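The complex appears here minus one protein chain, its other protein chains still in place.
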Amino acid sequence: METKFEIEKLNLYYGSFQALQDIDMNIYSNRITALIGPSGCGKSTFLRTLNRMNDLIRGVTIEGTVKFDGEDIYGNFYDIIKLRKKVGMVFQKPNPFPKTIYENIVYGPKIHGEKNKTVLDNIVERTLKEVAMWEEVKDRLQKPALGLSGGQQQRLCIARCLAVEPEVILMDEPTSALDPVATSKIEGLLEELAEKYTIVIVTHNMQQAGRVSDYTSFFLNGKVIETDKTEVIFSNPANKKTEEYITGRFG
Amino acid sequence: MKTYEKAIEKVILLSAIMATISVGLITFFIFRSGLPVLLEYGIIDFIFGTTWSPTNGDYGILPLIAGTLSITIGSLIIGVPTGIACAVFLAEILQKKWAKAFKFSIELLAGIPSVVYGFFGLVVLIPAIREYILPIYQFFDPEVSQTGFSVLAGAVILAIMILPTIVSMSENSIAAVPVEFKEASLALGANKMETIVRVLIPAAKSGILSSIILGMGRAIGETMAVLLITGNMAKIPGTILDPVATLTGTIAMEMGYASPTHQQVLFAVGIVLFVVIMILNIIAQLSVRKIGGNA
Partner (left out) sequence: MDPRKLRNIKKAKNIAFYGIIGLLAAATLTVLIIIIGYILLNGFSHIDVEFLTQEPRKMGKEGGIFSVIIGTLYVTGVGILIATPIGIAAAIYFTEYAKEGKGVILIRFFTEILAGIPSIIFGLFGFAFFVIFLGMGWSVISGGLTLAMMVLPTLVRATEESLKTVPMSYREGSLSLGATKWQMITGVILPCCKPGILTGLILGIGRAIGESAAIMLTVGGSLRVPTSLFDSTRTMAVHLYTLASEGLSQEKTYATAALLILIVLVINGAANLISSKLGGSNGN
């Protein structure tokens, strides 16, 4: 099994507040890794270190190494643009741009230099099919994306992310703003996507982690308490705190 | 790609400091052009000299200062109560729907070019002063100037011109007073009027004050409107119907035909004006900043 991310001794501070403490973790290719834990435990912060989205926040300092395909992404000469192209992200709230459906999807390919109309058309069709939306929207590609329902918007955001052909998709509670039907559609999608992509998903919803992931990592107070195969975490966790959380005693 | 982004960032930074560069350039060139003659003539003689007669080499700007000061104070006497009343009206009394329309009217007032105000003053206000105010005044003081071009005319027009500044800033700071203050006052049995007078206005005091300072700066700096209606006589005024010349008006009017030395003197007048306005602006900015910090 190939390792996609190798994280060693990762520490992250917001000003003087330490949000992540000595994180060591491996994330494997073509697997779905779920990050669980109570809110404020650092799981989203951790997710955002993987594509360096934390760089946007003022006053963040990061120590330790995060290796992507063996290269430290916090190294001095690492190309963040390339990293983000390979490591896509889907956010908690669907965030399509105020453009048409079509323009949303081709935004990524266009900024990476793709100009050929046929190629772009093909990308739109391929990605919308991948997120099982092609039939729903193929006749209104030129309509504003903000007119879609919440679930459709989120799938569009996934399609937009797929359009730049990433290797990894980071998902930050992608279904927390959606209704159950839309949620189950996206969960169904994850399994298919895992054949081609490495997925890291932050979720509040323990059942969701249990249903969709291969690996689960339990975060608490900025530390990783335990990482293991999902069935192990849910049936026979090594740490008492994990067990307490899983069984719903806190969180 | 990286270097391209870096280059863009530099260009953007340069744009951002353009305003700062402008202020620097303005300061430098105003002083460069006016300071030599100011120092040669003597700052004290310049500011406290009572005769402004540049063609004869008399550069005392006290009459101009008096002119500017008299119409500025006059405009504040009229404009400040009116402005605060409008701000209270907008923030506390008027319904939302109507407040928007009223606000738009005030913005419109701010958008009217100053030369149009001057022209309006010339064709409406000055005849009105001659017709209605002058006879009353003459009753007490038969010697009074009869043209209508006067401190009064300047003060009225300037009061209208500084209203938008006072209204919009005061309204903002009244609206920014925490609702809890208002509720606390009403809960103690105070009625709306008492709440406005005793709680809201005192709480918004510093915002209102800086709006007045900014309005004052605007009044001092206003040129074309006062130029058309104050009569431009460089004399210390004795009554509100006396004509006066202002610092700004004198610069605008005399620049066109001034000899090189005279021009330098006008730049020296500019220095005085610039320094006064800068001080007022800096005070207003600092106090606005402080309010922002407290909120």
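Order of writing sets the chain letters: A and B. Residues in each chain are counted from 1.
The criterion applied here is as follows: contacts are C-beta pairs under 8 Å (C-beta built on N, C-alpha and C of every residue); 3 or more make two chains touch, one makes a residue touch a chain.
This one's a predicted model, so the numbers in the text were calculated from it and none came from an experiment.
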Which listed residue (A:Cys41, A:Val124 or A:Cys157) would be found touching the missing chain in the intact complex?
-> A:Cys157
Given B:Ile133, B:Leu186 or B:Ala252, the residue that touches the chain left out of view is B:Ala252
Selected residue (touches chain absent from view) among B:Ile47, B:Leu209 or B:Ile277 = B:Ile277
Among B:Ile43, B:Ile77, B:Val116 or B:Ala184, contact with the omitted chain is made only by B:Val116
Hidden-chain contact residue, picked from the options B:Ala155, B:Leu227 or B:Leu241 = B:Leu227
On chain B, residues whose C-beta touches the chain left out of the figure = 1, 4-5, 8-9, 11-13, 15-20, 22-23, 25-26, 29-30, 32-33, 81-82, 85-86, 88-90, 93, 102, 104-109, 111-120, 122, 124, 160, 163, 191, 193, 197, 214, 217-218, 220-224, 227-228, 248, 251-252, 255-256, 266-267, 270, 273-274, 277-278, 280-282, 284-285
Could you list which residues of chain A touch the chain missing from the display?
-> 51, 53, 56, 58, 81-85, 88-89, 91, 93, 95-99, 107-108, 110-112, 146, 157, 160-161, 164
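The rule is short, and it goes like this: only the chains that are shown with their structure count from here on.
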Rounded to the nearest Å, the gap between Cα centres of chain A and chain B is 57
